[in-house]
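Omission of a single protein chain aside, the complex is shown with its protein chains in their original locations.
Right after this comes subunit A.
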């Protein structure tokens, strides 16, 4: 299985964001910024989780999605599950 990197996550987040009127600034350190403050609502986070599942084949439960409040939490979950 290929590893899931920060770059992969950035790519997915960009594609879920509004590039026209509200591009996400992923140049700064955004990993610990809550999704809400990055202007991702709960559906957008679910969409991110769905895309991550499709890309790396790791199953993410609904409960786990609910706990993914920051980008760092997504990376932590994926890396933990990939190893296990």
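In this section, contacts are C-beta pairs under 8 Å (C-beta built on N, C-alpha and C of every residue); 3 or more make two chains touch, one makes a residue touch a chain; residues count from 1.
Operating definition for what follows: contacts and distances are computed from a predicted model.
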**Prompt:** UniProt protein name for the omitted subunit, picking from "LPXTG cell wall anchor domain-containing protein", "Actinorhodin polyketide putative beta-ketoacyl synthase 2", "Multicomponent Na+:H+ antiporter subunit B" or "Monosaccharide ABC transporter ATP-binding protein (CUT2 family)"?
**Reply:** "Actinorhodin polyketide putative beta-ketoacyl synthase 2"
**Item:** Listed residues A:16, A:31 or A:64, member touching the removed chain
**Value:** A:16
**Asked** On subunit A, what residues meet the omitted chain?
**Response** 16-22, 43-44, 46-47, 49-50, 53-54, 59
